[in-house]
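Take a look at the structure below.
Shown here: the complex without one of its protein chains, the others still in place.
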Amino acid sequence: MKILYFAWLRTRVGTAEETLTLPSNITEVGAMLSWLQGQSPKHESALADLSVVRVAVNQEYARAGDPVSDQDEVALFPPVTGG
Amino acid sequence: MKILYFAWLRTRVGTAEETLTLPSNITEVGAMLSWLQGQSPKHESALADLSVVRVAVNQEYARAGDPVSDQDEVALFPPVTGG
Amino acid sequence: MIRIQTEDFDPGQEIDGITRGRTDIGGIASFVGTVRDSDGDDGITAMTLEHYPGMTEKQLAALEDEARKRWSLLDCLIIHRVGRLVPGDRIVLVVTASSHRADALESCAFLIDWLKTKAPFWKKEENADGERWVEARAEDTDAANRWEIS
Partner (left out) sequence: MIRIQTEDFDPGQEIDGITRGRTDIGGIASFVGTVRDSDGDDGITAMTLEHYPGMTEKQLAALEDEARKRWSLLDCLIIHRVGRLVPGDRIVLVVTASSHRADALESCAFLIDWLKTKAPFWKKEENADGERWVEARAEDTDAANRWEIS
(Lines give C-alpha, C1' and ligand atoms only; values in the text may rest on other atoms or scores of the structure.)
Protein backbone atom coordinates (compact mmCIF):
# COMPACT_ATOMS: atom_id res chain seq x y z
CA MET A 1 0.00 0.00 0.00
CA LYS A 2 1.34 3.39 -1.02
CA ILE A 3 0.80 6.02 1.70
CA LEU A 4 1.27 9.75 1.07
CA TYR A 5 1.56 12.41 3.79
CA PHE A 6 0.99 16.13 3.29
CA ALA A 7 1.62 19.38 5.19
CA TRP A 8 2.43 18.91 8.90
CA LEU A 9 1.61 15.20 8.75
CA ARG A 10 4.49 14.81 6.29
CA THR A 11 6.80 16.75 8.63
CA ARG A 12 5.78 14.77 11.73
CA VAL A 13 5.88 11.31 10.16
CA GLY A 14 9.14 12.35 8.55
CA THR A 15 8.42 11.20 5.02
CA ALA A 16 6.26 12.28 2.07
CA GLU A 17 5.59 8.73 0.93
CA GLU A 18 6.09 5.18 2.12
CA THR A 19 5.05 1.70 1.01
CA LEU A 20 3.71 -0.63 3.69
CA THR A 21 1.96 -3.99 3.46
CA LEU A 22 -1.55 -3.75 4.83
CA PRO A 23 -2.53 -6.89 6.79
CA SER A 24 -5.29 -8.70 4.92
CA ASN A 25 -7.60 -8.65 7.97
CA ILE A 26 -7.73 -4.82 7.82
CA THR A 27 -10.39 -3.77 5.34
CA GLU A 28 -11.67 -0.41 6.56
CA VAL A 29 -10.15 3.08 6.82
CA GLY A 30 -10.70 3.32 10.60
CA ALA A 31 -8.88 0.07 11.30
CA MET A 32 -6.11 1.07 8.92
CA LEU A 33 -5.53 4.29 10.88
CA SER A 34 -5.24 2.36 14.18
CA TRP A 35 -2.76 -0.01 12.52
CA LEU A 36 -0.77 2.96 11.11
CA GLN A 37 -0.56 4.55 14.57
CA GLY A 38 1.32 1.45 15.72
CA GLN A 39 3.97 1.59 13.00
CA SER A 40 6.40 3.87 14.90
CA PRO A 41 6.49 6.51 17.65
CA LYS A 42 6.47 9.14 14.89
CA HIS A 43 3.33 7.65 13.33
CA GLU A 44 1.74 7.45 16.74
CA SER A 45 2.51 11.10 17.49
CA ALA A 46 1.48 12.40 14.04
CA LEU A 47 -1.81 10.50 14.15
CA ALA A 48 -2.56 11.11 17.86
CA ASP A 49 -5.52 13.44 17.13
CA LEU A 50 -7.53 11.89 14.30
CA SER A 51 -10.01 14.79 14.39
CA VAL A 52 -7.47 16.81 12.40
CA VAL A 53 -6.54 14.03 10.00
CA ARG A 54 -8.28 13.66 6.65
CA VAL A 55 -8.00 10.50 4.55
CA ALA A 56 -8.19 10.00 0.82
CA VAL A 57 -8.30 6.55 -0.80
CA ASN A 58 -7.35 6.59 -4.47
CA GLN A 59 -7.63 10.39 -4.42
CA GLU A 60 -11.19 10.45 -3.09
CA TYR A 61 -12.14 11.55 0.42
CA ALA A 62 -12.83 8.51 2.66
CA ARG A 63 -14.40 8.00 6.09
CA ALA A 64 -13.71 5.51 8.88
CA GLY A 65 -16.15 2.91 7.54
CA ASP A 66 -15.04 3.07 3.90
CA PRO A 67 -13.20 0.05 2.43
CA VAL A 68 -9.45 0.05 1.84
CA SER A 69 -7.04 -2.60 0.54
CA ASP A 70 -3.32 -3.11 0.04
CA GLN A 71 -3.68 -2.11 -3.64
CA ASP A 72 -4.95 1.38 -2.82
CA GLU A 73 -3.15 4.73 -2.81
CA VAL A 74 -3.88 6.26 0.58
CA ALA A 75 -3.18 9.88 1.52
CA LEU A 76 -3.27 11.43 4.99
CA PHE A 77 -3.42 15.19 5.45
CA PRO A 78 -4.76 17.94 7.71
CA PRO A 79 -7.93 19.90 6.89
CA VAL A 80 -7.23 21.85 3.70
CA THR A 81 -6.30 25.55 3.74
CA GLY A 82 -6.07 26.61 0.11
CA GLY A 83 -7.78 29.38 -1.81
CA MET B 1 -40.54 74.26 -11.78
CA LYS B 2 -38.09 72.41 -14.00
CA ILE B 3 -39.42 69.01 -15.05
CA LEU B 4 -37.23 66.35 -16.69
CA TYR B 5 -38.51 63.27 -18.52
CA PHE B 6 -36.48 60.14 -19.25
CA ALA B 7 -36.77 57.01 -21.42
CA TRP B 8 -40.29 56.35 -22.79
CA LEU B 9 -41.78 59.13 -20.65
CA ARG B 10 -39.61 61.57 -22.59
CA THR B 11 -40.79 60.07 -25.88
CA ARG B 12 -44.47 60.12 -24.91
CA VAL B 13 -44.54 63.61 -23.40
CA GLY B 14 -42.51 64.71 -26.40
CA THR B 15 -39.85 66.70 -24.55
CA ALA B 16 -36.83 66.01 -22.36
CA GLU B 17 -37.36 69.08 -20.22
CA GLU B 18 -39.95 71.76 -19.64
CA THR B 19 -40.50 74.60 -17.19
CA LEU B 20 -43.98 74.98 -15.71
CA THR B 21 -45.28 77.10 -12.85
CA LEU B 22 -46.55 74.88 -10.04
CA PRO B 23 -49.73 76.37 -8.44
CA SER B 24 -48.93 77.39 -4.88
CA ASN B 25 -51.75 75.21 -3.47
CA ILE B 26 -49.97 72.06 -4.72
CA THR B 27 -47.40 71.00 -2.13
CA GLU B 28 -47.09 67.21 -2.46
CA VAL B 29 -45.76 64.88 -5.16
CA GLY B 30 -49.07 63.03 -5.57
CA ALA B 31 -51.05 66.23 -6.18
CA MET B 32 -48.34 67.47 -8.55
CA LEU B 33 -48.71 64.31 -10.66
CA SER B 34 -52.50 64.79 -10.95
CA TRP B 35 -51.92 68.40 -11.96
CA LEU B 36 -49.30 67.34 -14.54
CA GLN B 37 -51.71 64.80 -16.08
CA GLY B 38 -54.01 67.74 -16.89
CA GLN B 39 -51.38 69.76 -18.75
CA SER B 40 -52.03 68.22 -22.20
CA PRO B 41 -53.35 65.03 -23.83
CA LYS B 42 -49.72 63.87 -24.16
CA HIS B 43 -49.10 64.35 -20.46
CA GLU B 44 -52.34 62.56 -19.68
CA SER B 45 -51.40 59.60 -21.87
CA ALA B 46 -47.78 59.39 -20.66
CA LEU B 47 -48.84 59.52 -17.01
CA ALA B 48 -51.92 57.31 -17.37
CA ASP B 49 -50.39 54.42 -15.38
CA LEU B 50 -48.59 55.91 -12.37
CA SER B 51 -47.52 52.43 -11.20
CA VAL B 52 -44.75 52.58 -13.81
CA VAL B 53 -43.75 56.18 -13.12
CA ARG B 54 -40.95 57.00 -10.68
CA VAL B 55 -40.41 60.52 -9.33
CA ALA B 56 -37.26 62.25 -8.15
CA VAL B 57 -37.31 65.66 -6.45
CA ASN B 58 -33.94 67.41 -6.54
CA GLN B 59 -32.36 64.14 -7.68
CA GLU B 60 -33.68 62.07 -4.76
CA TYR B 61 -36.42 59.45 -5.06
CA ALA B 62 -39.75 60.84 -3.80
CA ARG B 63 -43.14 59.30 -2.93
CA ALA B 64 -46.70 60.60 -3.27
CA GLY B 65 -46.71 62.22 0.19
CA ASP B 66 -43.32 63.93 -0.10
CA PRO B 67 -43.22 67.75 -0.35
CA VAL B 68 -42.55 69.57 -3.61
CA SER B 69 -42.42 73.25 -4.56
CA ASP B 70 -42.04 75.43 -7.64
CA GLN B 71 -38.31 75.84 -6.88
CA ASP B 72 -37.58 72.10 -7.18
CA GLU B 73 -36.07 70.10 -10.02
CA VAL B 74 -38.50 67.25 -10.65
CA ALA B 75 -37.74 64.20 -12.80
CA LEU B 76 -40.21 61.58 -14.04
CA PHE B 77 -39.01 58.26 -15.38
CA PRO B 78 -39.93 54.58 -15.67
CA PRO B 79 -38.47 51.92 -13.32
CA VAL B 80 -34.73 51.80 -13.97
CA THR B 81 -33.13 49.12 -16.17
CA GLY B 82 -29.39 49.71 -15.98
CA GLY B 83 -26.55 47.41 -15.01
CA MET C 1 -15.01 55.31 -6.76
CA ILE C 2 -17.76 56.02 -9.28
CA ARG C 3 -17.36 56.58 -13.00
CA ILE C 4 -20.03 57.18 -15.66
CA GLN C 5 -18.55 57.15 -19.14
CA THR C 6 -19.23 56.48 -22.82
CA GLU C 7 -15.81 54.85 -23.35
CA ASP C 8 -15.10 51.17 -22.75
CA PHE C 9 -13.14 50.06 -19.67
CA ASP C 10 -10.57 47.32 -19.10
CA PRO C 11 -11.58 45.06 -16.17
CA GLY C 12 -8.06 43.68 -15.75
CA GLN C 13 -6.52 47.14 -15.66
CA GLU C 14 -9.09 48.31 -13.09
CA ILE C 15 -8.50 45.26 -10.87
CA ASP C 16 -4.72 45.76 -11.15
CA GLY C 17 -5.08 49.45 -10.31
CA ILE C 18 -6.89 48.57 -7.09
CA THR C 19 -4.49 45.84 -5.97
CA ARG C 20 -1.09 47.05 -7.20
CA GLY C 21 1.38 47.78 -4.41
CA ARG C 22 -1.03 46.68 -1.67
CA THR C 23 -0.36 43.76 0.65
CA ASP C 24 -3.41 44.08 2.93
CA ILE C 25 -5.98 42.76 0.42
CA GLY C 26 -7.05 39.12 0.71
CA GLY C 27 -9.77 39.00 -1.93
CA ILE C 28 -11.01 41.01 -4.89
CA ALA C 29 -14.46 40.27 -6.29
CA SER C 30 -15.62 41.70 -9.57
CA PHE C 31 -18.62 41.63 -11.85
CA VAL C 32 -18.71 42.67 -15.50
CA GLY C 33 -22.09 43.09 -17.20
CA THR C 34 -22.13 42.74 -20.99
CA VAL C 35 -24.65 43.25 -23.80
CA ARG C 36 -26.27 39.99 -24.89
CA ASP C 37 -27.46 39.42 -28.44
CA SER C 38 -30.83 38.14 -27.32
CA ASP C 39 -33.40 38.70 -24.61
CA GLY C 40 -35.87 35.86 -24.73
CA ASP C 41 -36.84 35.47 -28.41
CA ASP C 42 -35.72 38.84 -29.70
CA GLY C 43 -32.41 39.17 -31.49
CA ILE C 44 -30.79 42.38 -30.25
CA THR C 45 -28.64 44.36 -32.65
CA ALA C 46 -27.77 47.29 -30.39
CA MET C 47 -28.74 49.03 -27.16
CA THR C 48 -28.66 52.61 -25.97
CA LEU C 49 -28.19 53.51 -22.33
CA GLU C 50 -29.70 56.77 -21.14
CA HIS C 51 -29.14 58.18 -17.66
CA TYR C 52 -29.99 61.13 -15.43
CA PRO C 53 -26.74 63.07 -15.06
CA GLY C 54 -26.29 64.29 -11.52
CA MET C 55 -28.75 61.91 -9.91
CA THR C 56 -26.86 58.89 -11.28
CA GLU C 57 -23.64 59.93 -9.56
CA LYS C 58 -25.51 60.65 -6.32
CA GLN C 59 -27.23 57.25 -6.32
CA LEU C 60 -24.04 55.35 -7.08
CA ALA C 61 -22.12 57.26 -4.42
CA ALA C 62 -24.87 56.47 -1.91
CA LEU C 63 -24.70 52.78 -2.87
CA GLU C 64 -20.93 52.79 -2.41
CA ASP C 65 -21.34 54.44 1.02
CA GLU C 66 -23.91 51.83 2.01
CA ALA C 67 -21.61 48.97 0.92
CA ARG C 68 -18.70 50.45 2.88
CA LYS C 69 -20.93 50.70 5.95
CA ARG C 70 -22.13 47.11 5.72
CA TRP C 71 -18.85 45.44 4.84
CA SER C 72 -15.20 46.00 5.63
CA LEU C 73 -13.89 47.18 2.26
CA LEU C 74 -10.41 48.32 1.32
CA ASP C 75 -11.57 49.60 -2.05
CA CYS C 76 -14.68 49.77 -4.19
CA LEU C 77 -15.17 50.77 -7.82
CA ILE C 78 -18.29 51.13 -9.97
CA ILE C 79 -18.04 52.01 -13.66
CA HIS C 80 -21.21 52.31 -15.76
CA ARG C 81 -21.24 53.13 -19.45
CA VAL C 82 -23.86 55.20 -21.25
CA GLY C 83 -24.59 55.67 -24.95
CA ARG C 84 -24.96 53.14 -27.76
CA LEU C 85 -23.52 49.65 -27.29
CA VAL C 86 -23.59 46.46 -29.36
CA PRO C 87 -23.73 42.78 -28.28
CA GLY C 88 -20.49 41.74 -26.60
CA ASP C 89 -19.78 45.27 -25.30
CA ARG C 90 -19.16 45.79 -21.60
CA ILE C 91 -21.83 47.85 -19.77
CA VAL C 92 -20.92 47.86 -16.10
CA LEU C 93 -18.06 46.93 -13.78
CA VAL C 94 -18.15 46.46 -10.02
CA VAL C 95 -14.93 45.70 -8.13
CA THR C 96 -14.65 45.28 -4.36
CA ALA C 97 -11.52 44.52 -2.35
CA SER C 98 -11.31 43.35 1.25
CA SER C 99 -9.07 41.51 3.70
CA HIS C 100 -11.54 38.62 3.66
CA ARG C 101 -13.34 37.09 0.72
CA ALA C 102 -16.86 37.15 2.17
CA ASP C 103 -16.86 40.96 2.39
CA ALA C 104 -15.65 41.29 -1.18
CA LEU C 105 -18.08 38.71 -2.62
CA GLU C 106 -21.17 39.89 -0.75
CA SER C 107 -20.63 43.60 -1.34
CA CYS C 108 -20.04 43.00 -5.05
CA ALA C 109 -23.38 41.15 -5.36
CA PHE C 110 -25.10 43.83 -3.25
CA LEU C 111 -23.79 46.65 -5.44
CA ILE C 112 -24.83 45.12 -8.75
CA ASP C 113 -28.26 44.07 -7.41
CA TRP C 114 -28.96 47.55 -6.10
CA LEU C 115 -27.51 49.35 -9.05
CA LYS C 116 -30.08 47.49 -11.18
CA THR C 117 -33.02 48.86 -9.16
CA LYS C 118 -31.83 52.23 -7.84
CA ALA C 119 -29.48 53.87 -10.33
CA PRO C 120 -31.27 55.97 -12.98
CA PHE C 121 -30.20 54.19 -16.17
CA TRP C 122 -32.59 53.05 -18.90
CA LYS C 123 -31.92 50.66 -21.75
CA LYS C 124 -33.44 50.93 -25.20
CA GLU C 125 -32.94 47.81 -27.32
CA GLU C 126 -32.80 47.69 -31.11
CA ASN C 127 -33.82 44.59 -33.02
CA ALA C 128 -34.95 43.76 -36.57
CA ASP C 129 -38.40 45.25 -35.85
CA GLY C 130 -37.19 48.58 -34.51
CA GLU C 131 -36.48 49.73 -30.99
CA ARG C 132 -38.12 49.40 -27.59
CA TRP C 133 -37.45 50.48 -24.02
CA VAL C 134 -36.52 47.57 -21.79
CA GLU C 135 -39.02 46.94 -19.01
CA ALA C 136 -37.86 46.50 -15.42
CA ARG C 137 -37.88 42.89 -14.26
CA ALA C 138 -39.59 41.85 -11.03
CA GLU C 139 -36.69 39.48 -10.33
CA ASP C 140 -34.30 42.43 -10.21
CA THR C 141 -36.41 44.02 -7.50
CA ASP C 142 -36.51 40.69 -5.66
CA ALA C 143 -32.73 40.36 -5.89
CA ALA C 144 -32.29 43.86 -4.49
CA ASN C 145 -34.87 43.37 -1.75
CA ARG C 146 -33.01 40.44 -0.20
CA TRP C 147 -30.45 43.01 1.01
CA GLU C 148 -33.15 44.76 3.05
CA ILE C 149 -32.36 48.33 2.16
CA SER C 150 -35.11 50.93 1.74
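Observations
Going by the order they are written in, the chains are A, B and C; count residues from 1 in each one.
Definition applied: a residue touches a chain if its C-beta (ideal position, glycine included) is under 8 Å from a C-beta of that chain, and two chains touch if they have at least 3 such contacts.
Quantities reported herein were computed from a predicted structural model and do not represent experimental measurements.
Every shown chain touched by the omitted chain in the complete complex is listed here: A, C. Considering the whole complex, the residue from C:Ile2, C:Met55 or C:Ile112 that touches the absent chain is C:Ile112.
Summarising the interface, subunit A meets the missing chain with residues 4, 6-8, 56, 59-61, 75, 77-83. Listed by residue number, the positions of subunit C touching the unshown chain are 10-13, 15-16, 19, 21-38, 87-88, 99, 101-102, 104-105, 108-109, 112, 143.
As a working rule, only the chains that are shown with their structure count from here on.
Separation between the centroids of subunit A and subunit C, computed from CA atoms only, is 48 Å.
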